[in-house]
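The block that comes next holds subunit A.
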Amino acid sequence: MRTYTHALWSLALVWAVAGSAGAADEIKIGLLYPTSGIYAAPAKQGIQGATLAFEEAGGQVAGRKIVTIVEDDEAKPEVALAKAKKLAESDRVNVLMGIIWSPNAMALRGYLSERKLPLVISEAAPRPITQELGTPYIFRTGFASGQLDYPFGQYACSKLGYKKIVVIAFDSIFGRELGDFIDAGCKQAGGAVVEKIYAPVETADFAPYFARIQQANPDAVWALWAGAAALRFLKQYDDFGMKQKYPLIGHGALTDEAVINAAGSVAQGVVSYYNWSPAIDTPENKRFVEAYRKRWGSEPGVYSAGGYRAASAILAAAKAVGGDVANTPKFLEALKAVRLDIPSPIRFDAHQQAVHSLYIRRVQPGPGGKLVNAVIGEVRGIEQYWPKGKPAK
Partner candidate 1 sequence: MPERTDAAGLPATRIVTILRYAGVTLLAALALVPLGLGDYARSIVAEVLLFCIFAMSLDLLLGFTGLISFGHAAFFGIGAYTVAVLGAQFGLHPLLGALVALVVAAFAAAVIGFFCIRASGVYFIMLTLAFAQLLHSVAFKWRAVTGGSDGLILRSLESGVTTYYVIFVAFLGVYFGLRRLIAAPLGQVFIGIRENETRMRAAGYATARYKLLSFVIAGCLGALSGALFALLNGFVSPAVLFWTLSGEGLIMLILGGMGTLVGPIVGAAVFIGLKHTVSTYSDHWEFVVGAIFIACVLFFKQGIYGWCREILVRGPRS
Partner candidate 2 sequence: MSILRLVDLTKTFGSLLATDCVNLSIDAGERHVIIGPNGAGKTSLLNQISGQLRPTSGRILFKDVEIAGLAPERICKLGVGRTFQRNNLFNRLSVLDNVRLAVLARRGNPMNAFVPMARLAALESRSVEILELVGLGDRRAALVRTLSYGEQRQVEIAIALATEPDLLLLDEPTAGMSPAETGQMVSFVAALPRTLTILMIEHDMQVVFSLADRISVLHYGRLLATGAPAEISRNESVQEIYLGTAH
């Protein structure tokens, strides 16, 4: 019988530990980022950006201490869901932020509604989550897929004069969608995408696809590659002398600061677009870049800006409700009204998707000879793009 008694005691202990809740006067924020694995570097940027925002606020809002808990979602939807449950049920956070890997956002959607837990997405771009699958609990300070791409398609045709474009992107729902949006934007401006090439995400060698580009003989090539693949693409595109024949334009990920630093001269002259660039010449952005550099001793990237932006939105809303983030309806209302100017201006539309500025950038040597994404054009007030038409209110 002794064995049984022991076991029951330890069981009771487990209950006691699991049941304990955090102090009520803290603002608990869960950060979901893929801190291990291949997205570790972007995740680090995002967390650093968010941390900077929390520190600038003095680590408190309306006298309530901000407590952040970082969890690694491993860029796997299953893990993201499990970690969100842990943050919600065990750590009892008031709000979640982060998410880089798009499928993770989709995976969390149902659970967040069920749990009535707000999430501010800093990066993940699946379009439906602020459109037909929108929920009151999900906000996005990052962009939705298509939001920047459709207007850029127009821009490339009308302003840059590329009427015939070849799309080469990684093969995923996201990649294919973006290809279609570029196509739609082009068509709207009187051009066309003449060929779409979708290659595996982990493509090592792009040479086989170059032959197809040559056959199509376009005015420009639009590319969507990220991380290591982006670096390879830029290098090989240059190695094969493609860049002289077919100007390269692409999504901002293609010329991410980390990528162009590693790529060097082969990236020079590539035109890309994003909702931000460290080279944006405004006092607000300069202040952010300077503060980030000072705090972390490294250059901010797009994910740093993303993390900073999401954290700032949460801070602003928390301030508006006097720190009472536990009152979810009030907090959600406050979030909707948030407007930010740092590092670049955003506000939320009726579907809780941030309205961004579109920055057209060109890779060129900046002050000190280092390559930067210099801003060569800006389109303000870019709302998310509704491929099936915006529903009537």
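How were these candidates chosen? In short, all candidates are chains of the complex that A comes from, given by their letters.
Heads up, the rule we're going with is that a residue touches a chain if its C-beta (ideal position, glycine included) is under 8 Å from a C-beta of that chain, and two chains touch if they have at least 3 such contacts; residues count from 1.
Owing to the predicted nature of the structure, the values given are computational and were not obtained by experimental measurement.
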| item | value |
| --- | --- |
| Of the listed candidates 1 or 2, the one touching subunit A in this complex | 1 |
| Of all residues in subunit A, those that touch candidate 1 in their complex | 3-4, 7-8, 11, 14-15, 18-19, 35-37, 40, 71-72, 74, 76-79, 81-82, 85-86, 88-90, 102-103, 106-107, 109-111, 126, 171-174 |
